[in-house]
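We show some of the complex, not the whole, and keep each chain where it was.
When the chains are written out, they are named A, B and C in that same order, and each has its own residue count from 1.
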Amino acid sequence: MPDLPRELIRHALQEDGAQADITTLCTVPAEQTAGASIIARQAGVIAGLHIAAATFRELDPQVYISGPARSLLSAERVALNFLGHLSGIATVTARCVQALEGTKARILDTRKTTPGLRSLEKEAVRLGGGRNHRFNLSDGVLIKDNHIKAAGGIVQAVTLARHLAPHLLKIEVECETLAEVQEALEARADVILLDNMPVEAMRSAVELVRHVAPKVLIEASGSIGTNATKLAAVAATGADFISLGAITHSAPNFDVSLEFA
Amino acid sequence: MPDLPRELIRHALQEDGAQADITTLCTVPAEQTAGASIIARQAGVIAGLHIAAATFRELDPQVYISGPARSLLSAERVALNFLGHLSGIATVTARCVQALEGTKARILDTRKTTPGLRSLEKEAVRLGGGRNHRFNLSDGVLIKDNHIKAAGGIVQAVTLARHLAPHLLKIEVECETLAEVQEALEARADVILLDNMPVEAMRSAVELVRHVAPKVLIEASGSIGTNATKLAAVAATGADFISLGAITHSAPNFDVSLEFA
Amino acid sequence: MPDLPRELIRHALQEDGAQADITTLCTVPAEQTAGASIIARQAGVIAGLHIAAATFRELDPQVYISGPARSLLSAERVALNFLGHLSGIATVTARCVQALEGTKARILDTRKTTPGLRSLEKEAVRLGGGRNHRFNLSDGVLIKDNHIKAAGGIVQAVTLARHLAPHLLKIEVECETLAEVQEALEARADVILLDNMPVEAMRSAVELVRHVAPKVLIEASGSIGTNATKLAAVAATGADFISLGAITHSAPNFDVSLEFA
């Protein structure tokens, strides 16, 4: 099943003036053809190859691996911008996943993605071995502090969600203290998010949840970052998931280029 | 003069399902209002405030600084994604600009931007004190190795551009060796880009250019990065501009949040 | 939080040529104003009033309840088409909800909606007292016969979904026989859909589920229709939900008109 972010690709080509590449139009003959190889200049996980290929094809349906030199040159930067950004995300995700090896914890992404690129970035997370959290605000109930305040308490908030939300959505509650975890368990939350807790407190929370409600899932979150030692420590608490904003919003660009033959 | 990236904001809100925020719809009464403050959790340059504000207004024209609590909560993540991304760029740019203090060199951005966000990212660079290079392929002639090969040499490429490109565009030539710099000067290029040169070679190139053609501008480029010491060394060669892909494609997210009163 | 289906309204006005209403332009003076009342010509639940109002405003921001007569006349048909269609859905939904009074069963809609109008139709269902099932294929896991065949069995399909689907989504399995229900329970499905079963078989299935896994939710579905007696019989089996395609895809238009003062 094809994923067709054509509008985004078109917009990026237009934004880059790819159809009015003055330099190329002035210096490269229309009839010249060329071939290109993608060169990764570092180790990592490549993501976005289908987007890069679609970028070339969008500018000129005749291009795939080789084609008119003008078209290859004019679409090069946009294609590389996609490749470098998405591979950067896949690569840092893979490093985090590796740090959890031997534990049962899994890396989750968040909604902290670049505006306009969410589905591509979440695909890159999957390619790096991570798992996707909610795609957007409509496909999961995640009750945070402001919702709790508005509803008058955790129990009230969970009860409202159970009566009003679509019946196929689980209910997750964000907790910052053991007392909140206790209250979420009483409210029969399906998933508990431990937010910004010290590792020690996290461990106690996990023990409490496992004791009271063994089927409830546990997600650790909150400025955990991509440091391997920190990730291993969090995983050792027994949480099911560790969610990381940094794998999408702060992944450094992956160094990749095009070489023309 | 307003900059109106409304399509992007709308798309980001739609991508986040902000109009179907199940959790908020279930737990927050429609009539509740709230106010919010933007909290920077680190030092740096804030960018994107007008985009964040427009994000709230797009979801609900009644919201500006305060308004219906539901709307504030549902647009919060998208607004913060813009703020964190753009402030990250402005902040790293400001750090690079500071590293050049006392020299005449100026920081330039590149076309290595996130697809769809170029104009916002280039605005963030300006807010950080940087200067914008080409916005796209149509507003400047920058002759690179593949153009030179296709045209049959630097002189030929520059001559073609001078006859065919709009007369208001200057002609810049990318050089990797002193010999190429020499040739670019003979071709009467308006600007010379020193690409991936060691600092020593760069210094020699600058001297050559200043000697032969004092009005020609010089840009240093190529994996220079954001390290202050390296930047100072490059600036000391006497180049007019240092262009940095990293300030847009690898800027870490700026830590910012919303607090509701 | 406003729901803004402006694109749809604009398209509908364009489709109706509302800006080139020859008859009105020829016969009604530009300066004439008028006021209009919405007249329901039958009993029922009105839905779509905000869409009708937005239709008038879209054509002419000066119109709300009264305004230029030309604009009122030219937007009238589109506004009524929205009102009649959505009120028809709300009205038939309310009748079905009434048929279940005294039982714990609740009416659900389906994805059998008019292309382009889903969110409006689902809102009309809520106004009629019904509850929304999945908004689309991404916000819930509903395993049907073809998925079961492809995965090699119910247990395999549920296990795959548990490992791959976002952790906030429940897993529902469509069953046509008691044997399938048994298998779905063994696979630890969160919700069971009884599809196209005779009422007697449905009753047995509900008993089985309640006995084995009291927390599992049960949805009855499959050409049940909107007949009150049939609905009461299905509800009497003890199912939690009854889902009905007919309330969206076959609701007769609600008879409504505009009277100009």
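The rule is short, and it goes like this: a contact is a pair of C-beta atoms (placed from the backbone, for glycine too) under 8 Å apart; a residue touches a chain by one contact, two chains touch by 3 or more.
Just so it is clear, the model here is predicted, and its values are computed rather than measured.
Colleague: Assuming the 3 chains shown are copies of one sequence, what number of copies does the full assembly in this structure comprise?
Modeller: 6
The rule we apply is simple: only the chains that are shown with their structure count from here on.
Colleague: Just curious, how far off is subunit C from subunit A if you go by their C-alpha centres, in Å?
Modeller: Averaging C-alpha atoms per chain gives centres 32 Å apart.
Colleague: So, what's the distance in Å between the C-alpha centres of subunit B and subunit A?
Modeller: Computed value for the inter-centroid distance: 23 Å.
Colleague: Can you list the residues of subunit C that touch 2 or more other chains?
Modeller: In subunit C, residues 135 touch at least two other chains, as defined above.
Colleague: Would you tell me which residues of subunit C are touching subunit A in their complex?
Modeller: On the subunit C side, the touching residues are 108, 131-135, 138-142, 166-170, 172, 190-191, 217, 219, 240-241.
Colleague: Quick one: which bits of subunit B touch subunit A in the complex? Just the residue numbers, please.
Modeller: 8-9, 11-12, 15-18, 20-29, 32, 34, 69, 73-74, 77-78, 80-82, 84-85, 88, 111-119, 135-144, 146-148, 150-151, 157, 160-161, 163-166, 169, 245-246, 249-250, 252-253, 260
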